[in-house]
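Shown here: the complex without one of its protein chains, the others still in place.
Going in written order, the chains are labelled A and B, and every chain counts its residues from 1.
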Amino acid sequence: MTRKRRRLYWLLACGLGVGSAAALALSAFRDNLVFFVLPSDLAAQHPGPDRTLRLGGLVAEGSVMRGSEDGHPLARFRITDGRDAVPVTFSGILPDLFREGQGVVALGTLGRDGVFHAAEVLAKHDETYMPKDVAEALKQKGLWNPKAGPPPPASTWNTLAPAKAGAATKAGG
Amino acid sequence: MTHLPYIVAAYALAVLVPAAYGLAAMRRLRLARSRLAALDPRPARREARR
Partner (left out) sequence: MTAESSASPGGFEMAPGAAMFRSVDALSSLAAPVPPKAPGRGLHRFANPGRFLRLAGALQPWLTAGGLILTAAGLVWGLVFAPADWQQGDAVRIMYVHVPAAWLASAGYLALAVCSVLSLVWRHPLADLAAAEIGPVGAAFTGICLATGSLWGKPMWGAWWVWDARLTSVLVLFFLYLGHIALIRAFDDPTRGYRAGAILALVGVVNLPIIKFSVDWWNTLHQPATISLTGAPSMYLGMLWPLALTALGYTLVFAALVTARTRAAVMERRIRALLMAAAAREDGAVQVAA
């Protein structure tokens, strides 16, 4: 019995050690673990024109202009985090989910003129999942504008009965 | 259906990999059982003693 107990305490002590070591390491590398920086981070400190970085945020409402340059599609838009916004240019094919109000992550460099030249744009969808008719219903009732931000709290809509869904019977409950 | 190739590939993986594991486990279980039965006649002996 005592041997088992001793082994257990040993194990707990080792676990504590490994856990705190991991916590220390993670907090030490905190800045390197972020996948992207926000527009307000760039506003606070210009990273330099040669540094390649990822810029993340929402595509600002009404900022998207699609055109072409030398036969290549060229898109201009602004990425915002609500406090600051950074103008972005991107020459290439935007992902399907790209739209105003969508979260995106752009890889590129920030020029001296403050324009971010993206070499790659990824769409970052959120964690809400809803059928088209529910989204339409929310929009029609004026409860949600997808261009402006995330949908209202899930409890207000996740039992909403659309035209014909399997869970329609649950809506009453 | 949009993005059909991606969906089909994902579902195929999600079904075929566990299925392959299941078949392998079944074969392994059957082999072990038959080898053990050949090696270990003890249950039969004990049965005979009663």
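Here is the rule we use: contacts are C-beta pairs under 8 Å (C-beta built on N, C-alpha and C of every residue); 3 or more make two chains touch, one makes a residue touch a chain.
Values in this document were obtained by computation on a predicted structure and should not be read as measured data.
Although one chain is hidden here, its contacts on subunit B can still be listed: residues 1-4, 6-7, 9-11, 13-15, 17-18, 21-22, 25-26, 28-29, 31-37, 39-40, 42-43, 46-47, 50. Think of the hidden chain as still there; on subunit A it touches residues 3-4, 7-8, 11, 14-15, 18-19, 22, 26, 30, 33-36, 38, 56, 94-97, 99, 105, 120-136, 146, 151, 153-155, 157-160, 162, 165-167, 170.
What we mean here is this: only the chains that are shown with their structure count from here on.
The distance from the centre of subunit A to the centre of subunit B, each centre being the mean of the chain's C-alpha atoms, comes to 43 Å.
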